[in-house]
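Every protein chain but one is kept in place in this view of the complex.
Each chain gets a letter, A, B, C, D and E, in the order it is written, and its residues are counted from 1.
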Amino acid sequence: MTTRKDYTRPLDIKHGRVDMGHGAGGRAAAQLIEEVFVKAFDNPYLRQGNDGAALAIPAGHRLVMATDAHVVSPLFFPGGDVGCLSVHGTINDVAMCGARPLYLTASFILEEGFPLAELKRIVDSMAAAAREAGVPVVTGDTKVVEKGKGDGVFISTTGLGVVPQGVDVGGANARPGDVILLSGTIGDHGVAVLSKRESLEFETTIASDTAALHTLVAAMLEAAPGGVRVLRDPTRGGLATTLNEIARQSGVGMLLDEAAIPVLPQVDAACELLGLDPLYVANEGKLVAVCAPEATEVVLAAMRAHPRGAAAVRIGSVTEDPHHFVQMATRFGGRRVVDWLSGEQLPRIC
Amino acid sequence: MTTRKDYTRPLDIKHGRVDMGHGAGGRAAAQLIEEVFVKAFDNPYLRQGNDGAALAIPAGHRLVMATDAHVVSPLFFPGGDVGCLSVHGTINDVAMCGARPLYLTASFILEEGFPLAELKRIVDSMAAAAREAGVPVVTGDTKVVEKGKGDGVFISTTGLGVVPQGVDVGGANARPGDVILLSGTIGDHGVAVLSKRESLEFETTIASDTAALHTLVAAMLEAAPGGVRVLRDPTRGGLATTLNEIARQSGVGMLLDEAAIPVLPQVDAACELLGLDPLYVANEGKLVAVCAPEATEVVLAAMRAHPRGAAAVRIGSVTEDPHHFVQMATRFGGRRVVDWLSGEQLPRIC
Amino acid sequence: MKYIDEFRDGDIARKIAERLRAEALPGRQYSFMEFCGGHTHAISRYGVAELLPPNVRMVHGPGCPVCVLPIGRIDLAIQLALERDAIVCTYGDTMRVPASDGLSLVKAKARGGDIRMVYSAADALQIARQNPQREVVFFAIGFETTTPPTALAIRTAEREGLANFSVLCCHVLTPSAITHILESPEVRQYGTVPLDGFVGPAHVSIVIGSAPYDHFAEEYRKPVVIAGFEPLDVMQAVLMLVRQVNEGRAEVENEFTRAVTPEGNLTAQTLVSEMFELRTSFEWRGLGEVPYSALKIRPAYAAFDAERRFELGYRSVADNKACECGAILRGVKKPTDCKIFGTVCTPENPVGSCMVSSEGACAAHYSYGRFRDIPVRVERAAA
Amino acid sequence: MKYIDEFRDGDIARKIAERLRAEALPGRQYSFMEFCGGHTHAISRYGVAELLPPNVRMVHGPGCPVCVLPIGRIDLAIQLALERDAIVCTYGDTMRVPASDGLSLVKAKARGGDIRMVYSAADALQIARQNPQREVVFFAIGFETTTPPTALAIRTAEREGLANFSVLCCHVLTPSAITHILESPEVRQYGTVPLDGFVGPAHVSIVIGSAPYDHFAEEYRKPVVIAGFEPLDVMQAVLMLVRQVNEGRAEVENEFTRAVTPEGNLTAQTLVSEMFELRTSFEWRGLGEVPYSALKIRPAYAAFDAERRFELGYRSVADNKACECGAILRGVKKPTDCKIFGTVCTPENPVGSCMVSSEGACAAHYSYGRFRDIPVRVERAAA
Amino acid sequence: MCLAIPTRLIEIRPGAQALVDLGGIRKEISIALVPEAAVGDYVIVHVGHAIGLIDPEEAERTLRMFGELTAQEAS
Partner (left out) sequence: MCLAIPTRLIEIRPGAQALVDLGGIRKEISIALVPEAAVGDYVIVHVGHAIGLIDPEEAERTLRMFGELTAQEAS
């Protein structure tokens, strides 16, 4: 007696497109999940096939959860795509709480008509990123919205991690006198994405810095367990906004040294051309750390010893300031406020 | 010296609309989060204001995570809205793993132009549902997509729960001879939503059954800790698809008794009018349980003693069947297959 | 639900079943064709087949408007949406019918066609009113039941002067299809399809009345029993057919007198003949070209005829080689006679049109009756 | 970046600053207006103010095309998008400028207006080509720098016969604005605004040349130094102005000789005068109606003039009462003189146009210079 | 084919429209094809249009006929 599945024709990944049936919860949905998602993410948790995943957690840790929706346009950009981004972004948010990320969940909102081949490319990229980071996607969900009510694919990921004993990292922990470290150049991700935006298009060799930073964080925490007070990834809003958030949360001011902030020449040039400020451009593989002054050197050394922190630098220090201003000594010799991002970062003509 | 926030004009909730700036990660985003989300969900985890939330978990439990994207149209329907739905849906998926849900994360994808008043109504509804269920929203994210690239609001929620010792609930656990229980009437949610769909519109007093089922599950598990083998909420795809999923996962067949499956008269009528089968219509506050035969009575009693299971019934039993067919003895006296949902549930003319 | 629930009563079903067992002659085989997909659906969904004596066999007919829609017609609708940028409005049933190039309306929609499901022809009119700058085409399918609402839509559009509305008319006629089957060589000459009688259309007959069937009873000596679409109606009709056969009668009987009169709905008939005229020939999936079997829009309403308005040229497209829909629609084969039934061809990925509508013989058998006969072993899935 | 980085060198800046401190006479106050927002931006972003001697004060001028755009003009663009269903293409800078009814282009877009940000006038043309069935309007703002690309777009549209493209022309002229300020009672009569000289436009001058400024130096006896937009250019220009004042000269000097010639870009000038002609009057935000201060499309190109094509009627709308933009644009007041600066009016919720562009005096001061003077205490936020 | 359902006509509305009830569900449909329909009638609704009426006496008769011993007895 032949044994066969109850659907026999595999998905036509090459020419097929997402249709409403793939989100209706029936056999088409089951097939999509099996042939695209489960196949790519393959792990014992997902294979449980239940409404959720049952997970093991080491004893004696605090837990951290973080979530992010990923809606980048275009979906594919130099250096990455929405798939790996959605893995890195959430791993990083977990790591920025001082936690070791253990598990991810992924929830997809697909637009009717989205090519299955692109979906597969994105899911495979996610799976590769998750594998490389050692953080499996343990459960997920897929919905389909009508054409014109989505934008290809949106991916919301949630991460679960554990905080080792003795680690206390949080945005409210910065104190005057602390030192502000940055793990590398800023603006790479945003410029890479902009370079592919319709009507802005320009040629560049800049690639997104999208990367998981949890091993970098682990190295920093190991180097100075109590010395790292704040960690944050300067994503949307850029370095400027991230520092303002920390200043507000901690009730402090900051003084930056413009000359110390690393910006790749091409990023600088692209910003010049479009009237943008690299301080407000998104990053996806960089972190800001606020450290106790006495821990600075050892943390910086640990960062520089890690491939994701090789270009780590000290960019400023925390000040006492009832206005919570982030100020900057300009390379030119002046001083100015570095404010929150206001509105969107739009290319300007003036 | 006067003390004031660094933005002074509060959001114009009444007339305002979401614009791209609310998703750009700058000050507008911070304001939206503070004045709409944090205000509604208010809890100490969220107030940490970090990239993720640090959480406490009771010792000696296994963890469960579940995630779902919520993309219902229309956003408001009789008996609920996408907000409370997104809380109930994920709480239920956690509960269906036999877990006690503890925390939720929420990730919003807003369409440019979405009225802030509607957003607030949805977020408030979410917050009320979370409060009522005792499961706080501990961290979140907000993105804005351009008009025409979203559909008002999409909400992805992820739940974290703990499984008590000795509980082993999963879709693969059904065995021939087991009994299939259903917690109440089917099709209420789907019909309530359809009744508001443009061009289908009909008048009905049917309301969505959207509700959190975790306390019902807790009562069932307490009544017969080892006796509940499978729990599942028959959402998209309806009861028929859910039972097929379990049959496939467990490698069994099922035999249902059509006469035993409760359907409200208005749901029946609406399905008749539109050419739909209630077995395939979505539910958001019902569960299916597969129980050991000896536990049936005590589980059923526990269900009936709970407000969400007052109309619980036995609808069939698990059979040995290498084809994994879900079959049904019809009320009429015949027998038929109850197949997976195929494609979408569309109103038919023939 | 009054006039519905009473006709689904299992106790009465058992009584009729008993009568049938008593009256069906043991030595004889009875073969009846239920013309309509509505009957096919009732038989499958309620498990009516289980209640019939083993020597009474039901043969599915071509009476599902979705099943008989040929590929070329779907292609036209897709062309209007994808190449002519029209808003194509259609009943939900047609969305998944296979067309050329692996497309269907669902897939054309996913490729960007503005294809909208409507519940009623009136909804298509409304869409036309709301989108004055767009061409709105109503893809009209169906038998005599569905034609009058289309006629009404055209009349309304004409009275309102709706300049952007037109109809891609694919309305077909029941009696010509029945004639075609009775004239088919399998039935007439070889006797490979022994047809002892017909369960006649329910809702079609509300509109056209019972009189049009008299001809079949007389000319072809076949009993006809017009029956409602509830399961008891079907069982009673079968009983009435058995009785006619046993008694050597070939009459038109009406089991559905609660809705069907000899003359039908004259208002509807008048409206339809005002808007439509006979096509000399029309392609049916499975049956091929059938003379005088469909309607087209009269020249007086040419402005509302999408075929004229867009100068559409019909191109016939052959069905998939493996597909036996044609033979199944003519009653010559059963779904399980098709080599790809339930494997390559499933409701999820229909190859033929009979696998699309739940009234299609293949879909009905796959979704409701498969447990009886398929030697499928379902592999334990990974997830 | 060649010709950029060299002009941002902090070491040289310190040298110029030293010179300035040496040459600015201790007993004297120097007030110079930087006409252009580009200079305002450079001063704020690089912290140039810190390097100037305390007795040299920079006064912001009206040279930001976004800041001087009156409410009524934005209203027209919004009207085209929301009421006339046009695709309105615009530079990113204009998106957040406050209009009537609490709207702005960003908010009109959120309300469903098809408003698209373009990087270049050529992109608007491209959108028109891609949407032949839609009206596409390019909302053209800017000084003489930005006008030639608009002229080019009109010429291209005309040559291609693009029938659905038009321009809502809001191009304004620098010299008339300068005249207007010099003629203002504050400057001329009361001397409430002591203006010792002008830092003249950089990129505008590339197009129009340095000759048009001779008039000011002669007529109004004000020194003018045309300067580039890099911070060293600005500092050097200030030094040159101090020298002119000290020496009692009132000449047009050119610090920006690497790009500006006396006659300017003749190709661009020819093109502009082919497409455009002077308006007899035009409303500027802050300055009110300024005679001969703007361009309109010549009748020969009327088909591409959105004002004519859509028969738009201009309606002047008063600015918010509390807003001091007018006085600020005329150099009469500083941002911090406005009662709602930094509280009700912020870059997030701009009340006046000076808070929109990062070249606006208020936005520049809020974003870059606020630490110097605002007695704001930021409350510890909840999240 | 031709899904059609008997519903009770409960209100006649302008433009040959009517409100019908089916087990508590109410929907507006067209009665342009059955101009004779009156409130209280059961109309058979197909794609939003009433296409015919139920004859209550015939319905009664049919129900009585079901399964009766012979065709003769049914009449």
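Methods note: a residue touches a chain if its C-beta (ideal position, glycine included) is under 8 Å from a C-beta of that chain, and two chains touch if they have at least 3 such contacts.
No experiment lies behind these values; they were computed from the predicted model shown.
Within the whole complex, touches from the chain that is not shown fall on A, D. Touching the chain that is not shown, out of D:145, D:179 or D:293: D:145 (per the contact rule at the top). Residue in contact with the omitted chain (choice from D:217, D:232 or D:290): D:232. In the full complex, chain A makes contact with the omitted chain through residues 201-205, 265-266, 268-270, 272-273, 275, 348-350.
Residues 1-4, 6-7, 12, 15-16, 18-19, 36-38, 63-66, 91, 119-123, 142-143, 145-146, 148-149, 152, 201-204, 206-207, 229, 232-233, 236, 239-240, 243, 255-260, 265, 267-268, 271, 357, 359 of chain D touch the missing chain (whole complex, contact as defined above).
Methods note: only the chains that are shown with their structure count from here on.
In summary, the chains found to touch both chain D and chain E are B.
Think of each touching pair as a link: the shortest run of links from chain B to chain C has 1 of them.
When the CA atoms of chain C are superposed on those of chain D, the rotation angle is 180 degrees to the nearest 5.
Taking C-E and B-D together, the pair of chains sharing more C-beta contacts is C-E. Annotation: 38 Å between the Cα-based centres of chain B and chain E.
Centre-to-centre separation of chain A and chain C, using mean CA positions: 54 Å. Each of the following residues of chain C touches two or more other chains: 1, 4, 37-38, 64-66, 91, 106, 119, 123, 142, 146, 346-348, 357, 359, 376-378, 381, 383. Multi-chain contact residues of chain E (touching two or more other chains) are listed as 1-3, 5, 22-23, 46-47.
Of all possible chain pairings, those that touch are A-B, A-C, A-D, B-C, B-D, B-E, C-E.
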